[in-house]
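Note that one protein chain is taken out, while the other chains of the complex remain in position.
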Amino acid sequence: MGVVHGEEMVLNIGPQHPATHGVLRLQVRTDGEVVSQITPYMGYLHRCFEKHSENVTYEQVIPFTDRCDYLSSMSMNFGYVVAMEKLMDIKVNNRVEHIRVVMAELQRIASHLLCTGVFGLDLGAFTPFLWALRDRERILDLFELTCGARLLYNYMWVGGLSHDIPTGFVESTFEFLDYFEPKVDELENILAHNKILVERSADIGVMPKDVAISYGVTGPNLRASGVKWDLRKNDPYSIYDKFDFDVPIGEGKKGTVGDCWDRFYVRIIEIRESVKIIRQALASMPKDGDVHQSLPKKLRPPKGSIYARTETPRGDLGYYIESDGSPIPYRVKMRSPAFTALSVLDEIGAGWLLSDVLAILGSLDIVLGEIDR
Amino acid sequence: MIKYFTDIFTAVSTITGGMFITLTHLIGAKKGIATLQYPEERWPRPERGIGFEHGRYNVIRSRLHVDMDDCIGCLKCERACPVDCIKIETEKSPDRGNDLKDINHRGITSNGTKKALVVTRFDIDMTECCYCNLCTYPCPEECIFMTGGPNGKKHPIDYEFSEPDRSDLIYRFAKPGTKEGMEKIMNEKSQVEA
Amino acid sequence: MTVDFIFDGLNQLFPEFAGNDIFLIIAMLLPVAALLGFITVYGFGVIYSEIKVSSFIQDKTGPMGQGPGLHAGKWGLLQPVADGIKLFIKEDIIPASADKPLFILAPFLIFIGALTSFIAVPFGEKIIITDMNIGIFYIIGVGSLAVIALILAGWSSNNKWALFGGMRSAAQIISYEIPAGISLVVVIMIASSLNMQEIIAYQAGGLFNWIIFDNPFMPIVFIIFFISVLAETNRTPFDLPESESELVAGFVTEYSGTRYAIFFLSEYANMFVVSAVAATAFLGGWQSPFSNFLNSPAWGVFWMMSKTFFLIFVMIWVRWTVPRLRVDQLMHLCWKVFIPIGLFNVFAVAIWIVVRGS
Amino acid sequence: MGLLTNKFQEDNVIVEKLEKLLNWSRSTSPWFFQFGTACCAIEMMAAAAPRHDIKRIGFIPRSSPRQADVMIVAGTVTMKMAIRVKKLYEQMADPKYVVAMGSCATSGGPYWQHGYHVLKGVDIVIPVDVYVPGCPPRPESLIEGLLKLEEQILEDRPLTRKMT
Amino acid sequence: MYRDFGTVFFTSIVAIIFVIVPLVIAWLVAPSNKTKEKLETYECGEVVEGSAWLQFNIRFYVIALIFLIFDVEVVFLFPWAVVFKELGLLALIEMGIFLLILVVGLAYVWVKSDLDWVKRRVRYGAGRYSKIAMDQDK
Amino acid sequence: MAEMLFWLIAALTIASAAMVVLNNQLLYSAIALLFTLFGVAGLYIYLWADFIAGVQLLVYIGGINVLIIFGIMLTNRISSIRLSQTNVQQGVGGVVSFWLLILVSMVITKTPWYQTTSAEPSSTVREVGTLLMTKYILPFEAISLLLLGALIGAALLSREAS
Partner (left out) sequence: MDQLNNYLFISAILFSLGVFGVMTRRNGIAVLMGVELILNSANLNFVAFSRFGGMNLDGHIFGLIVIVLAAAEAAVALAIVINIYNNLNTINVDEASTMKE
């Protein structure tokens, strides 16, 4: 006794599709517009990061880490150097730490800006996306001023930085922050509280706490589900324990805890928190200190292995580095946050409408470079 | 029922709020526009000092330049490159530290180092380069540079060098004719020795 | 109206052939040709202003006519022209697995729908190609051609995105036809005529005689009508059928070159028609907002145009502000918000008229 | 081929004028195919962002290949993707142009040596008109490359007989 | 009236011509290079799996059906609206009855949730964990 | 010219009506029906019934035809059999309908129809409205009941089982 369902249709979203943020291919089964199953196919951007790491020296790995999560290269560098410094037991001086934190937080802002903008774009609001890009450009200017590159920096080195910050950097950063804060409010006003966006994202794609934890989802996605977990607070690396900031969690203001809207809004609050951290870090930055001070002459870590994790804009980034004593790593493995975020997609996305699936995908903020590596 | 009307109300108010924001952008377009008319205007290339005594220079990563007069062919840059896009071949100079007029070779670098090698081939494939800047640090003579470098005054920064033909993007820095010239010189030398 | 006018003129010019059929055909074709010219110019203009307005809203400049040899003129004024010509000389692809006859038929249908609805639009006191008795009704009726055209376009492409787009837009357009129709019913109740010119004539005498200010319910009616026609013309927030981030390009995914340009042009032409209907029905058409001031026929054209273009501007403005709705919310909005409120409006205005009239 | 393509003598004035018009329109409104695969795509977005705004010179993003003229291959093309790239290129309507943006698309870039899964240059599968170097190319470089492409289009002679 | 609608007819013809002319131009000057791959259906670069010509969901049909009924209703509203001012109260009452009966219909389909596009059954997605999550929700 | 146009429209109507019943592809039949309906609307214009013509556009073309197209797309595995369908009993059907045609034509020609000449009305819709509100008020209200029945019935029949 059948009811007329439309036939099930197998639909390929991607690899070339405006909403997949790159070359992800989602194979969805739809019944009419309802998606009954989502199968992500990856590997369209597999660039052999781990293989490369086994073929180049330790410092040459850094440019390749850049290219994994190309939206937050600084944080990727950061994770790698933190791991390496742990492995080699290098202490860097305070100025370097401060600069690193400032850079990582600026990168977090840039990344979150893009994410919120793209989320708006996925839901059809074009303008906020461009505004977000406009402000992101200012951050890129700061990076460019520091190290000359706009997107892939190769800035943090094991034991230091490639360049010291230039004179005037602190002032321009403050200037940028002053300019930027009203813009966040504007972004929030036009996007976050817009009724249409709320309707499109609240109560959609709810990721309950235990699902998030059992899938190993981290970062803003986890926090949006109501888990107060942030490595910067819970397992502080670098000098994050010195700063005073909040870890925002999803509160389900417009719907259920852990819905798309929460994931989106947590990022906006995180932008504000990052601004706070940057202000503190800039204010307390030591005036002197050579950024090249503790650069090792030869990057040749002792035999052994290390796993270290840091908080990138997308969540826990773990590096497992195994060294056999030669200047070339024996193995570098990356635990990427976006990968777990993508794996949860079928769990929380099946059963929703096609448009919802794309909204959920947008709210998970994945970067293909990091998933496929 | 109340929710029905509050929903309508919030929809109307938030959307009008959004429209108001966009309207301010539209009206304030003169002030707010962030566009640069690129070929005519460009974003100022930031200048900075990074602590070397060479003073202020530009850090924008652009094309690699090599100052062949200064290169001693030590291959450090080639080794530093993570993608192996620098290819250097050298020949032993017959006359260490002296100029070779035939092939336009300078014997002494501007730092005063005497060159023992003649670089016969110095190719950088800019299509493979990942602009990581790693090659410029180890260079003892500071003659390969990407960012305008300490010698930045000699070469302009250029990041606009797209080409319709890929082979035009492989830059051959070795002076033209060096290889043949060297061969000739070596041949002559061996003949003389013989 | 204009047809009669030209016909009479021709008859007077050549009295020996008076009443000739050829004259009638000429009298019909002339204004239509002028209309085509108008649509083309209007299309370029409105596409240009869409690009520019959106660019300004987004803090950028939009086309500036740069490039080798200052392509698109100063301020990129010729950009839409170049776009148009380029589309016309692009390869015309009909996918092998498509249903050819229907694939070809769809652009024709949609353009016929767009163009034929134009001829009942009053541009000025005397300038209306045909002044039908059932003017407004006719425009609604012809509008339904678009539905079939879109279904055909979506279906015949044999492309899943196009199919989704076509179906969505069909469901959307037919649904929103009802709130739009109900809103117009209210207007007709007040003006007691389906004839466009009579509706406008009813609103003579300044701003406060416009139907939108006729009674306190009219602004609501107007808003419902306006949003409904937004949906009927597939503009954001109702652009689901061609939403870029979901359905690639919706029902036009497989269309290239000329055929795509026709869809594009029809969409903008429809925007004009619905704005003109809104201006006619609610904002007094070619009537001046002041009862005796600037009220000549020439100014009439000006007023009509400025009202219409203002509404078009609002459409553009809305488009670049809001996100888009989801398909079920779209239906919810139509059936559960607009239609009940629209019906309520009909009752309320009817009672208002009865009470005030007696 | 169109009926009149490559059918005329070199020195026909009307044809020359017509060609000028065609080239003008083609070079003024090259709509590009949103085809970002990796990091370079972000810079492509940045080029569309308010600061650089490639709409300024007529580049409008389209997400369906049928309506696009220029395919900007922005990012790494892997072996798995190469088939799709070719297919998408094939599905674009003529005339079509390709801009290889970034090192990866040009020659495999940083992955040319050990990247067992990276296509060593997109020109292996599709013809490329302009190579934009950089990793990622700055938006300025991209725009410069696009302007170069426009110049190339302007020099085309679509209707005159080609000397072979 | 003939003239009015004659114009409509001629306008349609003009519209057809207006579409045909650029097609002819395209036929003359546009390049045309039909390869097999080009004529394939576009599906984000993937090989197409199955035809798009599947039967699709019934919801479109239900909406079209309800639309049809209301369309007819609107059609009746028009002549009524034209004469409304002449007839006054009488027309109001008559149309009131007419509309009320139909409003009952609207209310019926509303209550029976035929107007809902999708009867969504999920809250947490339909993955493996949905049951656990749902149980917790209770 | 009006005469010519009339025959053109009549020919279009009949030809497309023939398409409707003869075409093997159901969807093409539906599209042919579209043209038939257009043709009939044109004939209404010749009969000075502009309002009815508008209703024809709105209800038949915008409503019923769309519904039929939806119905076709809903009930056919289009991918496999290309929406085709066969005719049965063509011979019998042809004979019967041809015979009917002859019969009716004979009736038409034989009957002395009552005809009067009349002037073109200024506005049909006004009179239709008045008639509906006065003379035909009962059918008018009955229609609403009919529509209600149709709505409920159709919704019931086509509802998805939950």
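Brief remarks follow.
In order of appearance the chains are A, B, C, D, E and F, and numbering begins at 1 in each one.
Following the convention adopted for this analysis, contacts are C-beta pairs under 8 Å (C-beta built on N, C-alpha and C of every residue); 3 or more make two chains touch, one makes a residue touch a chain.
For clarity, every value in this text was computed on a predicted model and none was experimentally measured.
Touch with the chain omitted from the figure is made, among E:Leu68, E:Leu92 or E:Leu115, by E:Leu68. Residue positions on chain E in contact with the hidden chain: 58, 61, 65, 68-69, 71-72, 75-76, in rising order. If you put the missing chain back, the residues of chain F touching it would be 2-3, 6-7, 10, 13-14, 17-18, 20-21, 26, 29-30, 33, 36-37, 40, 43-44, 46-49, 51-52, 55-56, 59-60, 63-64, 67-68, 70-72, 74-76, 85-90, 92-94, 96-98, 100-101, 104-105, 108-109, 113-116, 118-121, 124, 127-128, 131-132, 135-136, 139, 143, 146-147, 149-151, 153-158.
Following the convention adopted for this analysis, only the chains that are shown with their structure count from here on.
Rounded to whole angstrom, the centroid-to-centroid distance between chain C and chain D, based on C-alpha atoms, equals 35 Å. Put simply, the C-alpha centre of chain A and that of chain C have 45 angstrom between them.
Centroid to centroid, with C-alpha atoms defining each point, chain C and chain E lie 17 Å apart. In chain D, the residues that touch at least two other chains are 22, 49-51, 53, 56, 63-64, 66, 84, 88, 93-95, 110-111, 113, 135, 138, 147.
Touching of two or more other chains is recorded for residues 1, 4-6, 26-27, 29-33, 38, 40, 42-46, 50-56, 58-60, 64, 66-67, 71, 74, 78, 81-83, 86, 99, 117-118 of chain E. Of all residues in chain E, only 26-33, 35, 37-38, 40, 42, 45-46 touch chain D in the complex they form.
The residues of chain B lying in touch with chain C in their complex are 8, 15, 18-19, 21-23, 25-26, 29, 32-35, 37-40.
Residues of chain D touching chain B in their complex: 50-53, 56, 103, 106-113, 121, 123, 128-135, 137-138, 140-141, 143-145, 147-148, 152.
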